[in-house]
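Below you'll find the structure, written out as structure tokens, and then a few comments.
With one protein chain removed, the remaining protein chains of the complex are shown where they sit.
The chains carry the letters A and B, assigned in the order they are written, with residues numbered from 1 in each.
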Amino acid sequence: MSELVVRGLEKSFDGTQVLRGLDLDVPAGSLAAVLGPSGCGKTTLLRVVAGFEIADAGTVTVGGAVVAARGIHLPPERRRVGVVPQEGALFPHLDVAGNVGFGLPRSAHRAARVGELLELVGLLGYGDRMPYELSGGQQQRVALARALAPDPALVLLDEPFNALDTGLRAAVREDVCSALRTAGATAVLVTHDQEEALSMADLVAVMAAGRIAQAAPPGELYTAPSDLGVATFVGDAVVLDAVATSAGADSPLGKLELYDSGVRGPGRVVVRPEQVVLSNAANGVVGTVTGTVFYGHDAVVRVSVSAPGGHVPVAARCQGLPPGVVIGDTVGLRVVGPVTFFPAA
Amino acid sequence: MRHRRLLAAMLPVPALVLAACGGTDETAAGVDESALVVYSGRQEALVQPIIDDFTEETGIEVSVRYGNTAQLAAQIIEEGDRTPADVYFAQDGGALGALAKEGMLEELPANLLDTVDPRYRAEDGTWIGTSGRARVIVYDPDQLTEDEVPDSVFELTDPRWKGKVGVAPSNASFEAFVTAIRVLEGEDVAREWLDGMAANDVQLFDNNVLILNAAEDGIIALGLINHYYWYEQVAEEGLDAVPARLKFLPDGDPGALVNVAGVGVLAATDRDDDALRFAEYLLGESAQTFFADVTKEYPLIAGIPLAEGLPPLDSLQSPDIDLSDLDTLEETLQMIEEAGLT
Partner (left out) sequence: MAVPRTLVRMPGAAAGGGRRQRPPLVLVVPALVAAGVALLPLAYLVVRSLDGGLGEFVETLWRERTLRLTLRSLGLAVSVTIACLVIGITLAWLTTRAKLPGRAGWAVVVALPLAVPSYVAAYTWLAAFPTIPPFVGSVLVLTLCCYPYVLLPVAAMLLRSDPALEEVARSLGRGRMATFLSVTLRQVRPAAAVGALLVALYVLSDFGAVAILRFDVFTRVIYTSYRSSFDGTAAAALGLVLVAITSAIVWAEGRSRGRASQARIGSGAPRRLRTVALGRSGTAAGLGFAIVVAGLALAFPLGSLTYWLVQGGAAELDLAALGGAAVSTIAVSALGAVLTTVLAIPVGVLAARYRMRHVRAIEQASYAGHALPGIVVALSLVFFGVRYAYPIYQRTPLLVLAYAVLFLPAAVGAVRASVAQSPPMLEEIARSLGRSPGRVLRDVTLPLAGPGVAAGAALVFLTCMKELPATLLLRPTGLETLATELWAETEVAAYAAAAPYATLLVLLAALPTFLLGHRRRSVTLDVHGGGA
């Protein structure tokens, strides 16, 4: 097992800079998710690490070996980096066993190794099927087995669950996760789906504007985002103007408890919708209901709260739709638990 | 998997192809490295029997490359000193003249040259005619009598013949004939004649046979062709089956031009003796008889019987012209083109 170290990576296409000095560390044996909106450059990062693109600057080290640096560009076939692309991209002219065994040397052990991997991804006995005879989820699992077969130092997964149905996605995701852990592989998953990133990864790296804004375990990322951008990108967020004091932050939602940052003065706080509790109270902080969205397992109630200089929108997440809440009602709001404060620049 | 193996097998192919060709083609083509190489602008059917006889008689193997006279000349010039050709057998004197001008033909010995009338060989002795063909007018006797057929091609621009005359302007014989007009009568007369023919709605054909057929079918009243097309057809089908008739023009009219096929020996050859023997053989009795019998051409040495009904060569009132002067083809082509006869 090997770690991935990326330093100062830069890459431009036709004068447009896509990667702008990107740093990333993925410890050996862990599954990291690179999370970012479409167009932020995360696929480019993956392609540079795989060796499909040549970086303009920066270094890529896999398991201690420099694979890309100034003047060094190890071709993809010598990097020991496996890739699971979007939609699988199985070789249509080879059967499943042919696909899985593609990266293996011809030897007596090849068939055994193919069987091993098919078992790992739960497709034992599918070896002689052709790709078009497989479902989308099966194709993804074969693609993973193919990438794992040569025992790569690192596996890169490029939005591998994108093309799958919602129902199938969760199941395949779990299978892939467990297969990766069983194989003990170091893996980097590129995705724009924060649920996917937060639920699967040991480490989530949020990418914005060609850089990693923050890389941290999922829980830490959610509760302690490093900046407002990360905070609003990862999870829903209510952003409010506030003034931090030693007793907490003064905000349109009242005085809020802070994760201790030691910072004082004007700035903004990030409140997660699930921290906002609604009540019938007519005193304290109140607001007017402007809309409700029902999701089944929970619901979001949008409330307009008056603040100095106008109204601010606030979202509250509830267990089920609270009975009797209709648009135009006046409700009380209360924030539970500490919030994150970002001082004004 | 199937494709994969197929294509994998194809990758090392270039080397293989070359190796395979190199290995097989001599045997496939039956080429003998030691053979005398003849480039022939004349047809295989008209040449191969002579060559077979030659080999039988002399024991000299001959390998013949058949092609178009002009194309072969261009090829020899391109090949230069390294040409594999020892002998060039051409359909007309112009192509031989072009090679001579490039200094690629060697001078033939006087005793060979002397067998042929000086009119039918190169003045500098670099090539010699092997057989002759006369320009004639073919006509449809249902439309006109022999007397009504003009005595000169210059009458053909008369409105009387509007739309009734056929020529094959891209045919080498026609081009040589136009060149003869230029040489004999001058550029202006030639241009005037071509323009007059064009204005007179002359009918254009791809070759002499089509003109002959058109005259037989009455599509045209008369046409300009070489004599042997008619004699061949008569020999094949009988006189009764060929309704058209020929008129040999009198008084040295350009329309009575006699042109020749000829042979030259390449200066680059290292087999002078064999090459010369081949040239001599073409002017020997058996080859000359073959030309007279099979192709109905004029033999160029004395004492060979002519095709039936063919007037003797020296009875023809052909124009007095040095055939080597017919090498200014380019100007002729341009003139034909400018007259719109294409």
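Following the convention adopted for this analysis, a contact is a pair of C-beta atoms (placed from the backbone, for glycine too) under 8 Å apart; a residue touches a chain by one contact, two chains touch by 3 or more.
What you are looking at is a predicted structure, and each value in this text was computed from that prediction instead of being measured.
Peer 1: Among the chains you can see, which ones touch the chain that has been omitted?
Peer 2: When the entire complex is considered, the left-out chain reaches A, B.
Peer 1: Check the options A:28, A:163 or A:325 and report the residue that touches the missing chain.
Peer 2: Considering all chains, including the one not shown, the answer is A:163.
Peer 1: Which of A:9, A:24 or A:83 sits in contact with the chain that's absent?
Peer 2: A:83
Peer 1: Pick out the residues on chain B that sit against the missing chain.
Peer 2: With respect to the unshown chain, the touching residues of chain B are 3-4, 6-8, 10-11, 13-14, 17-18, 20-22, 24-26, 28-31, 37, 43-45, 63-68, 70-71, 73-75, 77-80, 82-84, 95, 98, 102, 169-170, 172, 175, 203-210, 214, 219, 329-330, 332-333, 337, 342.
Peer 1: Across the whole complex, list the residues on chain A that are touched by the chain not included here.
Peer 2: Touching the missing chain: residues 13, 18, 37-39, 42-44, 47, 50-54, 75-83, 85-93, 102-103, 130-132, 134, 136, 139, 146-147, 149-150, 158-159, 163, 192-195, 235-236, 293, 295, 300.
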